[in-house]
Every structure is written in C-alpha cells, then in structure tokens.
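Below you will find the structure I want to go over with you.
With one protein chain withheld, the remaining protein chains of the complex are depicted in position.
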Amino acid sequence: MISLSQVSKRYPGGYEALKDISFTIEKGEMVFVTGHSGAGKSTLLNLIVAIEPPSSGSIIINGQNLSQLRPAAVPFLRRNFGLIFQDHKLLFDRSAFDNVMLPLEITGFDRAEAAKRVRAALDKVGLLEREKAMPIALSGGEQQRLCIARAIVHRPSILLADEPTGNLDSAYAGEILEMFKSFNQVGVTVVIVTHDEQLIERFGNRTLHFQHGRLAS
Amino acid sequence: MISLSQVSKRYPGGYEALKDISFTIEKGEMVFVTGHSGAGKSTLLNLIVAIEPPSSGSIIINGQNLSQLRPAAVPFLRRNFGLIFQDHKLLFDRSAFDNVMLPLEITGFDRAEAAKRVRAALDKVGLLEREKAMPIALSGGEQQRLCIARAIVHRPSILLADEPTGNLDSAYAGEILEMFKSFNQVGVTVVIVTHDEQLIERFGNRTLHFQHGRLAS
Amino acid sequence: MSRHWRTLMSTLRRLAGTPIATLITVSVIGIALSLPAGLYLLLSNLAQVSSSLEIQPQISLFLKLDAGRDAQRQIEQKLKSHGAIRTFRFVSREQALKELSASNGLGDLAAGLPNNPLPDAYILTAKGNDAALLDKLRLEVSQWPGVESAELDSAWARRLNALLELGQQLTLMLAVLLAFGLIAGMGNIIRLQILTRQEEIEVSKLVGATNRFIRLPFLYHGALQGLLGGLAAWGIIATSTQLLNISVTRLASLYGSTFRLGGLAMNDVAMLLGISAFLGWLGAYLAVSHFLRHFHLSHH
Partner (left out) sequence: MSRHWRTLMSTLRRLAGTPIATLITVSVIGIALSLPAGLYLLLSNLAQVSSSLEIQPQISLFLKLDAGRDAQRQIEQKLKSHGAIRTFRFVSREQALKELSASNGLGDLAAGLPNNPLPDAYILTAKGNDAALLDKLRLEVSQWPGVESAELDSAWARRLNALLELGQQLTLMLAVLLAFGLIAGMGNIIRLQILTRQEEIEVSKLVGATNRFIRLPFLYHGALQGLLGGLAAWGIIATSTQLLNISVTRLASLYGSTFRLGGLAMNDVAMLLGISAFLGWLGAYLAVSHFLRHFHLSHH
C-alpha cells in the first residue's frame, strides 16, 4: 500500500531531512510515527502525498510509483488520501461547512448527497452546531477538529494525520484516536504522527521512530 | 498586574465565551490556564492584550484600565507583552532572524544591539543555526520555537503563551517550560495556557481552570 | 453544468460583497476600454464627414476668355465621354467671382469691379489618385481647343495627405499604448487577486483539485469583471457623445449642416462587450496559468 525503499530527502539548502528510509505499511494497517522536533516526520508525509519529490529512492502508493506519475495524475492520487495538517490549512474566507465541502466539491459530487456527508463528518468531531461559523470564530482545538472532518468526509482509503491532537485536551484526543481506530477497523490505512507517548502506549500499534532523519528500530 | 473583575465576553454571533470572570495575577507570578477545547482560554488572552474588547466588566493591566485606553495607546500597551500564539502567526516572507527582529524594529531599537538580542533569543530556543531559514523551511516544532523566540526577544514584563508546547516532544516541552520558569525568577509575569496535565503537575504553580467559559475553583 | 452555475453565483456574490473595490476596478477597466472605443467612434464619425467632402485632388480647367458657346459644348462632350474622369462641374465666371470674394472675406468684390476678369472653368475629379496619371490627364485636357490652361491643385492634396498621415500615426500610437496598458492592467489586477486567494489554491491542490478546477472561478471572475468594464465603457462613451454633441451641432450649424455624432451601433456594443469579457477572461487565464506553473506547494 505505502512502500518506501532507500528514500532520502535533501532540501535545497543542503539539509538532509531523511536518510535512506525503507519501510512498508500494509493496506488496512494503523501505524504511529514519532520522533523529536525536526526528525523528519512531516517531511515523510510530504513525500508520500507528492508535495515534495524524494532526492533518491522510490515511493510506491497503491502500486503506483510516484516518480513515474505524470503531473496531471497527481490530483487523482491525492484523492485517495485524507490529510490532517500540522498547521490546519483551513480557508478563513468560508464557513466550516464549506471548508469540509471542499474535497467533495472538487470531485463534482452530487450536492445534496455531499451536504449529508459533510454534516455527518462535522457531527463526528462535535462541530455540527458550528457549521455556519467561520474558522476564525473557532478555538484552536475546534479548528483542529474541523481539519479532521475535512480529512474524512470523502472516505479516503489512506488517512495521514500530522499531530492531530496537538491542541486537544486528553479527553478529546482519546475520542479522536478512537475514531481513527474505528476507521482502521473498516479497512482504512491510518498513519498518525504524534509526540504523545501516552497515546502510543495506550493503543500499542506499530511505531516508526525517527531520529535525525533516520529510522530507529 | 493583571486584574479582571466580572468580565464577560459575548461574541457577535451571540455565543458567550466567558462568563463573569474575576481574578488577579500578581506581578512576578507564574500561572497555568487549563480547560477543555473551547473553554475560553484563548479568548481570555485576547481580552488581556486588547485584541477583543470585553462585553462587560473591567480589565486592569499594570494599573491601566483597558476600557479607558485611547486607541493610539494600545500599541504601547502591547509592547509590555510577549505573546506566543496558538497558530504561531509567523511571517512567511522573511527569514527566522527577521521574524524575531520585528518586535525590536517597531520600537526603533539600535540595529547592532538588536541583532545581538535576536541571536541570543534564537540560541535559547535552539534555532541559532537556522537564522537565515524561511519559516516554511522549518518543522512544526521549530516554528513554535521561533514564535517563542519572538515573544522573549524584547524582554517583556508579561509573557502570555497559548499552548506553547502543543507541537513539541516532551523533552523540548520540558526545556521550554524551564526557560519560562527562569524568566519568572527574574521578575517576569508568566501565563501559560496548556492542556498538558503532566507539565502542570510537575511545576505545581497556581492553575486557573476554565469550564464552558466559567472559572472553576 | 451545475458547477458552472454555482461558480458564477459565488463570483457574483464575491463581487457584490466588496462593492467599492468592484466599482473601482470596473471603472478603471471601463475608462481604459472607453478610450480606444471612443477613438474608434470618433474616427468613424470623421470618416463619414470626410467622405461627404471632396478630398480627391481636383483639376481646374480654365477656358479662353474668348471661347464661344460651341467650344464649350464640345469640351463638355469630351469630358462626358472621357474614361479617366469621374466627375466634372461647370463654374461660370460670375459664380467664380462670387465664390472667390466669399471665401476670402473680401466683401462683395464683384460689386466693386468694373468688369469680371475671371474665365469660365470646369472642376474635374479623376478616377484614381495616382499623381502621374493625374498629370497626364491635366496635360491632355490643357491642349483641347478653347482651353486656356489646366491646373492641378496638388499642393492642397499633399497637405491633406500629410495631415491625415499625422492623424493616423497619432491614432496608432494611442491604440498601441492603450491596448498594451489594458492587457497589462487587467492581468495585473487579476494577478493581485490571485495572490489574495493563494491559500485557496494551495488547499485545493492539497485535497486533489485539478488545475482546471482551480482555474474556473478566476476565469469567471475575469470575464465578469471585463464584461462589467465593457458596460461601464459603453456608459462613458454614450455620455461623452451626448455632451460633445452640444458643441458639434453648434459647429455644424455654422456650416449649415445638421450633422451630429452618431452613437455606438448595437453590433458595435455587442462587439465591445464581447471583447471586454474576452480580454478579462484572457487576462485571468494568463495570470492563473502563470501562477500555477510557478506555484509549488512546498515553497511559496
């Protein structure tokens, strides 16, 4: 499903954020990624969703080798993913509802059906009564939850979450992770970047631990 | 130093984010603020730095009643604060160095002296070698640390931090909080919003706990 | 289809949501458009005026003072049947004296003269404008019996040509300047509008939007903005024509004419609106495509 072999990433400045990374995440697996600040966790996710190209090595997603992908095919690759960003990346000029609608809009989804799905996603993260609110009127944690709703609304086959609970109290963090687990149980591949050791211990899934760009075993 | 009496905040939509809040933080105190997502923690900080006006009640900072402050005096009030925002608020079109320089620039600080201070602040958060990097080239945790450097560079008398360690692993989080404590020991008033119960236990300072806009005792 | 409809609606809402900014942008585009369109209108009005004037070089054919009725009738016959002559007009000696005194502000010259010194004359225009041909014609007719001399008023023709050339050059210069200014200005406005919506583009790309999808709202925005600018230009031109007509009719009446400036015809208006919408669309297309080519998700 997600397979990296001997992947390195050197940024234009010369800094090598990832060094010789190889691993495979099977379809339907749930994996944690940890590591200190600057270890290369977000870089890894950027490579997987083709935001950045690797400097060397090959990345295979759902059997497609990213380096052989035409630029025009990249959008369709991305529609397989549900992405939760470390910095939310919400649009501040449209309502919570419209933010969550975006991934359905770009695929030309039927409008009425889409609205139902958006409300279901907002309900899952506890923001149904805030659907008309603009993101600026949401608290930090609410914004993070909105970002989660947007990532799951189009029922992606792979969920990539970068610090999804960084701004959430432990009660909410637990709830959100339970939700991810339930997705995983219906076949979604889930990759969660976090520095919350407690959560990892509690769920006990496979963990990829990064240290200065290398995968520690 | 910071004194609120019977403060309420109702947002334009009609939602009451803070209800009848009264407390005083003395000069040189260090206080934690906790509460669930949406409890009103960030709203509280916004009121203190005059980003939002309260709907009722009075706020007194360093002996100045905010409701009696002329608009032209607000910038000078803000220079007393060091602010760490939940969403960083870095400027992506200038280097890490220039981001940290900003608070000194607006006061017309001597250039050479300012550069020294900026480097000292960057060193404190472990980003001295990244001074020329643009924020986009920094990891989430590095951005958070850059925001901390910007908040302390002008040696404010009050430090207000909104989830300063949300994106940091526990080792870094501990370091940053030790740093805040050392500021506090030289007389700086420190207010830290966090949902990390472990940290609060470890430091054992006074804690203001919010629940649905009310101060729980 | 429904996506197009929704995009159109949301673009309209976006324009209506910032009415002052929209008004300013639209009037800037309108002014920029109204200059070349107004120039075109003015030129087509001028062309109408000048086609009603004799702008062709003329040959003046002077008869001998003692040429009789017979000689004159023969000459007229020859003129009628001559293949190279387009029109001719007889000017009697009495008429010539009257025209002379009228056109020179010399008062009633005729009354003060003992006897009329001017000869009878024919004023000819030729088929074609070629200088060599005209000179050949002049020589030929000057040798007909009863003809004293034939003159080609080529000085006047050369002056008119030089003047027209100057006018054309000025027009061309203005048109080039304005066309460049218009395209650059529209592109610039849309470029800046894209910059203010950069995040929208970024997030859309992240969730899997194609370039087509991202481009659509900007194309609608550009085309709509252009169309509104075209409407503004129409309004500006219509108003200006009304205002100018006050002076023009006064001027025309001094020449005993009822001429007045014509407005834009309906198909001209359709063309103006079409061109302005297209220019807006094109500016948007160029600006978005340039942006998308140079925009990378990782480094802004």
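Note that the chains are named A, B and C in the order they appear, and that numbering of residues resets to 1 at the start of each chain.
Going forward, contacts are C-beta pairs under 8 Å (C-beta built on N, C-alpha and C of every residue); 3 or more make two chains touch, one makes a residue touch a chain.
Only a predicted model underlies this, so the values are computations on that prediction, with no experimental measurement involved.
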Which listed residue, C:L12, C:L139, C:L192 or C:A270, touches the chain dropped from view?
C:L192
Which listed residue (B:E16, B:E29 or B:E52) would be found touching the missing chain in the intact complex?
B:E52
Who touches the missing chain here, C:M9, C:L139, C:M173 or C:A270?
C:M173
Interface residues of chain C (partner: the chain not displayed)
21, 24-25, 27-28, 31-32, 34-35, 58, 60, 62, 65, 100, 103-109, 112-119, 148-149, 151, 153, 155-156, 158-159, 162-163, 165-166, 169-170, 173, 177-178, 180-181, 184-185, 187-189, 191-193, 195-196, 236, 240, 243-244, 247-248, 250-251, 254-255
For chain B, which residues reach the chain that was dropped from this view?
12, 46, 49, 51-52, 72, 75-79, 81, 83, 85, 89-93, 102-103, 106-108, 111, 150
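Convention: only the chains that are shown with their structure count from here on.
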Hey, which chain is the most central one here, using CA centres?
A
Chain-chain pair with the highest tally of contacting C-beta pairs
A-B
Rounded to the nearest Å, the gap separating the Cα centres of chain B and chain C is 66
As a quick test, compute the distance in whole Å between the mean CA positions of chain A and chain B.
29
For chain B, residues contacting two or more additional chains
137
Where in chain C do residues touch two or more of the other chains?
298-299
